[in-house]
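Structure first, then comments.
Of the protein chains in this complex, all but one are displayed in their positions.
The block that comes next holds chain A.
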Amino acid sequence: MATTDHGVTSPTRARIDVRTLRQDRWWLSPLTTFVVFTAFVVYATLRAFMGRDYYATPYLSPFYSPCLGDCVEGASDFGQPFAWWPLSAALIILIFPLGFRMTCYYYRKAYYRAFWLSPPACGVAEPHGSYSGETRFPLILQNVHRWFWYAAVLVGLVLTFDTVLAFRPMPAEYAVGDGETSGVHMGLGTLLMIVNIAFIWLYTLSCHSCRHIVGGRLRHFSRHPVRYRLWTWVSRLNESHGRWAWYSLFSVAIVDLYIYLLATGTIQDVRFF
């Protein structure tokens, strides 16, 4: 392993010629993160560029919501202001969830460690010759995280609306039993969307910027009892922010995959009622 003369092997330090003396499997966690994130990015990119199979009545894939481009019938609940957009409709809105997650404090930690090896694990020397952290362009842009948080709240509301719509009755050809199609419907897709929206909200509300905005920025909690209470709640959620980050990543992908399989006719929706 390459040694350096600016870090743990620089002249004044105790002379030890290895970058770490750790004997545990410190590489396991960054490796796992690397593999899972890469898989997600590949999957999400493919699906986002596909531009089809994102709607299976009454379910709309979270990658395509709100569907503002030239979307298939029934998918656009907020109109089609970007109907002229020649590419996949996912590309219009994905910048918001993508930006939110890329600038998230938890994801930053995870990808700085797993992708940039800065550092790969605690007490394991990083391979870079120089380091300026988040002080310069482009990483100084991480400071806009709270703007993506505002957007993420809106996206969360839209996805909540989609989840409500997932209870819509199915069209006649999906009818089961005596052909009943009116009233509400619930299928496995609805259930997956409920789980997904729960994780999305847990993730969004446990955000560090949210914690700061609701009350963390105050210096006198005693003068703002309501905001103090909110801050206490968000702080509790915030302790598991990393967990919500992972769970919501999986749930989004699973909902999309389920809808893809429905839309392509590979499987049939499991209907509860």
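The criterion applied here is as follows: contacts are C-beta pairs under 8 Å (C-beta built on N, C-alpha and C of every residue); 3 or more make two chains touch, one makes a residue touch a chain; residues count from 1.
Heads up, the rule we're going with is that contacts and distances are computed from a predicted model.
Chosen from "FAD-dependent oxidoreductase", "Glutamine transport ATP-binding protein glnQ", "Succinate dehydrogenase/fumarate reductase iron-sulfur subunit" or "ABC transporter permease", the protein name that UniProt gives for the omitted chain reads "Succinate dehydrogenase/fumarate reductase iron-sulfur subunit". In the full complex, chain A touches the hidden chain at residues 4, 6-8, 10, 12-16, 20-24, 105, 108-109, 112-113, 118-119, 122-126, 128, 130-135, 139-140, 143-146, 208-209, 211-212, 216-224, 228, 238-239.
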